[in-house]
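Handing you this structure, nothing more for now.
Here the complex is missing a single protein chain, while all its other protein chains stay put.
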Amino acid sequence: MKVLYFAWLKAKTGIGEEDIVPPADARTVGALVDYLKTRSPGHASAFETLSVVRVAVNQDYAGLDTPVKPGDEIAFFPPVTGG
Amino acid sequence: MKVLYFAWLKAKTGIGEEDIVPPADARTVGALVDYLKTRSPGHASAFETLSVVRVAVNQDYAGLDTPVKPGDEIAFFPPVTGG
Amino acid sequence: MAVRVQREDFDPGAELDRFSAGKTSVGGVCLFVGLVRDYAGHDPASGAEVRAMTLEHYPGMTERQLESIEAEARRRWPLEDTLIIHRHGRLEPGERIVLVAASSAHRDAAFEACRFLIDWLKTKAPFWKVEHTPEGDAWVEAKDSDDEAAKRWQP
Partner (left out) sequence: MAVRVQREDFDPGAELDRFSAGKTSVGGVCLFVGLVRDYAGHDPASGAEVRAMTLEHYPGMTERQLESIEAEARRRWPLEDTLIIHRHGRLEPGERIVLVAASSAHRDAAFEACRFLIDWLKTKAPFWKVEHTPEGDAWVEAKDSDDEAAKRWQP
């Protein structure tokens, strides 16, 4: 599973992209986040306030309930500020 | 007094601009129109339907009640269609 | 802040560059360009073929009205700059007729002001179009929809 981080989530985790094998029971974005928070203090800090974190699964906007599976591309980022 | 005609009012009167000396009692646009209608069949035809005629006195939009005096520039034209 | 009434074509890109050149407080520029269509009226299926049109105007009053429309826009919105260019004379389908533009720190004001400029221009600036069609020449009639659009901006 490919996990991407953008903007300050990239700064906090110190990672732009990582390939991970999450626990078998991490079948939703929410469960995946619970696992990612355990990977490092930087990860824990990045996910501290979930209300300012947006997520995309395979490049479509998703929510904490969205299912995830091996091979998916999961991206975490702040609310967008382009334009 | 200078009187200008634009678009189909110019076509109907056959005149773009004329210098006239209206009767002394033609002190409003309305009274001036009554006089102008007598000047030729083309004038009469141009002013036949006043609801589709707009007027400007000295290059500002005006109405039938607007006063006119010698030296003024009076223009008659259809509703505008620019842009 | 400028108003130009001219027979010649204009260059929207050059005008746009001039708007933003050296101005680091402009957040957005909204620009509208109106073009000559090749059919009369609202509907291409029923409208006569327009081979060209000629725009007549009232020299002097036209500039006055455009300046007053521009001044009104600048009273209503916090604008960095505004521009109105309107052509007259004979124009063929695809040719540019009019350009209005507004720049501001924020996009809201730029969009609103740009829309206001073209809506008011369409009902207040003394221009008249005659369309040249295979059936002959016809003066374009003022549209109710333009009056409605302008009414939205009544104070």
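By letter and in written order, the chains are A, B and C; residue numbering begins at 1 in each of them.
As a working rule, a contact is a pair of C-beta atoms (placed from the backbone, for glycine too) under 8 Å apart; a residue touches a chain by one contact, two chains touch by 3 or more.
Since the structure is predicted, the reported quantities are computational estimates derived from the model, not experimental observations.
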item	value
Touch partners, limited to displayed chains, of the chain removed from view	A, C
Positions on subunit A where the hidden chain makes contact	4, 6-8, 56, 59-61, 75, 77-83
Positions on subunit C where the hidden chain makes contact	11-14, 16-17, 20-39, 42, 44, 93-94, 96, 105-108, 110-111, 114-115, 118, 149
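In the analysis below, only the chains that are shown with their structure count from here on.
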item	value
Whole-Å separation of chain centres (CA-atom averages), subunit A against subunit B	74
Centroid distance [mean C-alpha coordinates] between subunit C and subunit A, Å	49
Chain centre separation in whole Å, for subunit C relative to subunit B (CA means)	26
